[in-house]
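What follows is a short report on a single structure.
One protein chain is absent from this view; the other protein chains keep their places.
By written order: A and B. Residues from 1 in each chain.
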Amino acid sequence: MTGFQPPRRLRVEHRTRFGYDRTVAASYNECRIQPRTEPRQQILESHVAIEPCTWRYDYVDYWTTSVIAFEVRIPHDTLTVTGTTVADIAEAADPPQVDWARLRSAQTTDAFAESLVATARTEPVPEVVELATEAAAGKPPHEAARAVSDAITAVMEYAPGSTGVQTFAAEAWAARRGVCQDFAHLAVGAMRSVGIPARYVSGYVQSHSGAAIGETVAGQSHAWIEWWTGGWYGWDPTNGKPVGSAHLAVGRGRDYGDVPPVRGIVSSAGQSRLDVSVTLTRLR
Amino acid sequence: MYRPDGTPRSGYTSLHQSLARLTGEELRTRVETLARTYVDQGVTFDLGGEERPFPLDVVPRIITAAEWGVVERGVAQRVKALEAFLADAYGARASVAAGVIPLRLLLSSAHFHRAAAGIEPANGVRVHVAGIDLVRDSEGEFRVLEDNVRVPSGVSYVLENRNSVSQVLPEAFSAEPIRPVGEYPFRLLNALRAAAPEGRSDPTVVVLTPGIFNSAYFEHALLARTMGVELVEGSDLLCHDGSLFMRTTRGERRVDVVYRRIDDEFLDPVTFRADSVLGCPGLLTAARAGRVTLANAVGNGVADDKLVYTYVPDLIRYFLGEEPILPNVDTWRLEEPDVREQVLDRLDELVVKPVDGSGGKGIVIGPDASHAELDELRSRLVADPRGWIAQPVVALSTVPTVIDDHLAPRHVDLRPFAVNSGEEVWVLPGGLTRVALPEGQLVVNSSQGGGSKDTWVLGDRDAPPTMPMRAPRTAHAQPMAEPDVNPDDSRGHQQQQQQQINPGRSEC
Partner (left out) sequence: MLSRIAESLFWIGRYLERADGTARILDVQLRLLLEDPWLDEDASCRALLSVMGHPVDAARVDPVDGREMLELLAQSDAPSSIVSSLAAARENARRAREVVSTEMWESLNTTRNEVVAGRWRSRSPYRLFAWVRDRVAVVTGIVDATMSRDQAWHFLVLGRYLERADMTARLIAAQDARGGSGAGWPLVLRSCGAFEAFLRTYGAAASEDRAAEFLLLDRLFPRSVVHALLEADACLAQLSTDEAYSAARLVGRDDARRLLGRARTELEYRPLAEVYADLGTHMDRVQRVCSAASDAVAQRFFPGGKATAWVREHS
């Protein structure tokens, strides 16, 4: 039964704070934390506050992600970037499906070339390729993709703090542990190895689906994947679930490197501490 | 220079006469003078931390007006097509949709920079300067060997070679109408100024160099000097409020156009390599915001990709609706399995090049390679077919070159330079002729024992030059008074004379 479901309305506040033990004279950064309106999600309100900030420039990048480039050219000891978004999010619709022949046709492989090539971060080790090949065997593309992702999810342990943003799929695989980013890297790498176009998605997820309307709960910035077997289909390998109205997407790319939330350089020889907090409030 | 029957080839007649008049001793003196000029002037390139002069051969390479006409039109055509291709690659991708070039090829190029998407050049120009490498095959036809639209270098040698050779071999110059090369800096400056962001009526142009240890530093300085603009290093620049400034003794000064001579990867540590100190943080954002123009544009390397090169004739047909004037050298794409098999079977007869290399780096010349080298190459080709192309060994034309006091044939190539102002693609009449000094060697590169030659494009005696010289205002200059002299000078002479006379008289 597919009755009309009203979209979920979420308010997301994503705060990133860098603290420096030595005063920083200048820094140049880019942040990718603003979701954009797309078929499954409608943005009602969105703003990013940067403190301190001497100049900012908003643009949409190659991956159609909304980016804010900003300069901080005054001495500072902390840098805080706070993004606030209110969005209506619908459940995903089931995409049309194609068979393996279509998927492997020159036309498809050329059109989705960027989602078929392994990158350094997603490069699957032979063991992963083997695992993916076995999982996909004998299944139509969509089921094969699901099976490949499940195979990864089954082996990997979700262990917060076990890896960092610069961890490659191969390293996470060797440890058999990781966070959402590693699950996503492994899954897209494995999928591409069997010829299924797949991409990395950065965004937010409301994990406490039981939270009451109006209640603010801690959430997280999250990463999941999308594969193409006739249309793009979102899947959350960390949770082993399809992407739905609890997932708010910010950007897509080949891997984390194409959609880092905050990235920049500072003129400092000192150490920095990073605090990230994400809070989600279901408004409807 | 010579026909098979020993007579000089067309264009070389009067040069031949001039050279024939020189004795071996005279020739040697000229050669030595020439060599010393470059050491004295510091015209050097840096090789492994050592400054070396780029050997300049005294015998010029001559291209007739008719031959040059083909090169000129062919190079301009190619540059226009590459411009259109780059705009398309970072924009609508109509050429992909039309099936002219595979998307996969574009996206897998090491120099396809996604960060360049969305940076719109102010006057639409991405290839402000191009260097198109040509060779002449055994039929005498010029063919394109590779395109350089990132940071092509070598034009300083074109300018300096002319200066030096005109001093050493003046008699040959008077015999032929040789087209001058000196207007290059003006053309370049005009093109750079034309590329300034909108609303900057008197734009400030700078040349960005990696610094004095770069092999082409001499060229960077020469271009800055002859254009009359600042030569800056990354540490001279800073971005604030999205604009670019340089640090001067009177404070910060806005910069509008950067003729950058550093690679994309080093331009901006925010976007590219964070460890780069050669560039300036925020530069790419400033370019994206339209506050500064980078010349050449970021991401042009995709057009230099040697696999993309194989599609350039099709791109010319697609974008310009014309037949290519200069053909490519035959090239095999190793991505196609049956082609790859053929190539692997004939590796020992072919030249194999990495698609993203420049300056002769990584090239394997089959006939010169050992079995072990070919075996290694074979496995690399199989592992990464996208990374390589193969070409037949082109029987490069030879030009007489002074080797140990006498003239001997040596292989040459030609890199004409084109400047695109947005209004016009202008091709410098001349270009850099590189010569492989070791006998029989086919790779002509300064890092591999190469030298250069002055390249003479002969003018058409009947056609006026493109930039007519201003005639003197009057036939005879106004006569002027003789320069003043110190009236005391004559008294000085007298005194001296008396003093000289005195000793003779002192005897009395």
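Quick note on the criterion: a contact is a pair of C-beta atoms (placed from the backbone, for glycine too) under 8 Å apart; a residue touches a chain by one contact, two chains touch by 3 or more.
Predicted model only: the values in this text are computed from it and were never measured.
Undergrad: Using the whole complex, pick out the displayed chains that touch the missing one.
TA: A, B
Undergrad: Please pick, from B:P281, B:G301 or B:G459, the residue that touches the omitted chain in the full complex.
TA: B:P281
Undergrad: Which of these touches the unseen chain: A:A101, A:A212 or A:A269?
TA: Considering all chains, including the one not shown, the answer is A:A269.
Undergrad: Could you tell me which of B:L19, B:V168, B:M246 or B:V457 touches the chain that is not displayed?
TA: Only one of B:L19, B:V168, B:M246 or B:V457 touches the chain omitted from view, namely B:M246.
Undergrad: Which listed residue, B:E72, B:E233 or B:D413, touches the chain dropped from view?
TA: The missing chain is touched by B:E233.
Undergrad: Could I get the residues of chain B that touch the absent chain, sorted low to high?
TA: Spelled out for chain B, the touching residues are 39-42, 212, 217-218, 221-222, 224-225, 230-236, 238, 246-250, 269, 274-275, 277, 281.
Undergrad: Tell me which stretches of chain A touch the chain missing from the display.
TA: Looking at chain A, the ones touching the missing chain are residues 16, 18, 25-27, 29, 165, 260-269, 272, 274, 276.
Heads up, the rule we're going with is that only the chains that are shown with their structure count from here on.
Undergrad: How many angstrom between the C-alpha centroids of chain B and chain A?
TA: Spacing between the chain centres: roughly 45 Å.
Undergrad: Spell out the residues on chain B that touch chain A in their complex, using ranges where they run on.
TA: 102-104, 107-108, 114-115, 117-118, 239-242, 269-271, 274, 281-282, 285, 288-289
Undergrad: Looking at the complex, which residues from chain A come into contact with chain B?
TA: 26, 28-30, 54-55, 57, 59-63, 69, 71, 73, 109-111, 113-114, 117, 258, 263-265
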